[in-house]
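Please read the structure below before turning to the comments.
A single protein chain has been omitted from the complex, and every remaining protein chain is retained in its original position.
Showing subunit A:
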Amino acid sequence: MGVDFSQPQRQSVIGILVMFFYTLQQYSRALWPMIVIWIFKFDEINKLYLFLGMIAVFVSIGVVSYLKYLNFTFFLDSENEEFIITDGVFNKTKTAIQLRKIQQVNINQSFIQKLIGVYELDVDTAGSNKKEGAIKAISHELALELKFRLLENEEKKSTIGIEETSLEETEQKLFEAAHPFIKIPFLSLLKVGITSNYGRSIALLVIFFSTIYENFQNFGDANNVYKEKVGSYIDKNLVLQTILISIALLFGIVLVVNIIRTVFKYYDYKITRQKGSLLLSFGLLNTKSTIIKPEKVQITTVTRNYFQKKMGILELKIKQATSGEKEERKSVIEIPGCSETERDSILKLLFHKIPEKGLMLQPNFRKLVFSVFLSLGLPLLGFMAIGNWLEPLFFEYSYVVPIYVVFIGLIQYFKFINNRLFINENFIIKQSGAWDVSNDIIEPSKIQAITTSQLFWHKRLNIGSITLHTAGGNIAFQLGNYSILKQQVNLWLYEIETSDSNWM
């Protein structure tokens, strides 16, 4: 702990390289049309000029990154309790971040940084959307030390009064810090890859192949001879076979893509406990690390599908409080491939107890009717209308209709069956989803506002909807027993209004 941060310091010298690559990246992004033109006219340009130009560009980028390195300093002002970063080549910027406003300090490593062997340190504060301070190149020890010093302040705040920790406890803490309490094995990641994100991958592949097919057709139109030849080659019998093979192939590609993506994203997933917070780090090429503070967690989602249940894995998603809407998607933290015991220990850490499902509410069957109308009735009506009045050719695709009806019908049915709201003294759990069944868990104290809604013709049926707004998103439940819902709303309001519970 002997590093002195009170004097302005530069980044690691090797950081010039990082700067160089980043600036290069920036320039090439800005100038790519020119580069493309150069490549196409490669033969026409004087090679000497090109060579000289390239050298000039590289040298200037080098100079700029050196200047960036020279002008970037950071230090801790212990008097004013501020972390100060100065940067800029021509326009100098000085960023002062008050230590007590610091929410998170992340240590990341991108691919380039990994190659060079340095880390990036991001300082995140409340109240602004973007990362306020970022040090692009710093050694790991220094980064850890700085992180410790930046967050020290906060620790002071919270540990007043608990000065006397017994030796055992400190030992325990040291043990916790050194040994990740959850490590997601490679095998689990493979399982996750096999069992999740079918929808997204298939959509991506369909887009990919349809563009290829379109281009292919355009090409075919240009020379009909080619088309005829291909046409004669394809036998009627072969068609079915090809379709089956291509479907099998499609699934194969989806699986492989999924596995590769999951492994790249979550390789070496480690969760460490640190002063009541969870420290996560993962990633194959870009190592990411984040902190979850239990008090900032708003919505916790546990998701699993049928296959995952059989394999004994599940996925946790944790949404923390956000300051901006745009940020919302970014601040979702995913923990893939947990086992049930791991889930329980994480939940215990977040909530101090394992959430239990209490009073169960089901939606009225009208919800099923309505969603079937939206997802089946309207598209079919549209199909009929177009076929009847605009384009009779459309009816040639009628064979798709039964497949669509069965598929969507099943999805809607399972969605309806799985849609439940569980209300317990300490937790509200919403279950939803057709294939991937997810449970959103919130604590009533995290509620910011409640919206209740009832259509006027549902008054006599006593059904209505409710939306619970939290700082991490909304939880909505439609067409449940309205009098129970209203009763619960009154209870929640009472709880929120009579306690000063901290929602963040």
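We take it that contacts are C-beta pairs under 8 Å (C-beta built on N, C-alpha and C of every residue); 3 or more make two chains touch, one makes a residue touch a chain; residues count from 1.
By definition in this document, contacts and distances are computed from a predicted model.
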Going by UniProt, what is the name of the one chain that was not included in the view, given "ABC transmembrane type-1 domain-containing protein", "PH domain-containing protein", "MxaL protein" or "ABC transporter permease"?
"PH domain-containing protein"
Among A:Leu70, A:Val239 or A:Leu491, choose the residue that contacts the chain missing from this document, as touch is defined above.
A:Leu491
Sole contact to the chain not displayed, among A:Ser6, A:Ser60, A:Gln274 or A:Thr452:
A:Thr452
Even though one chain is hidden, which residues of subunit A still touch it in the full complex?
321, 325, 328, 447-456, 467, 469-471, 473-474, 486-487, 489-491, 493-494, 496-497, 500, 503-504
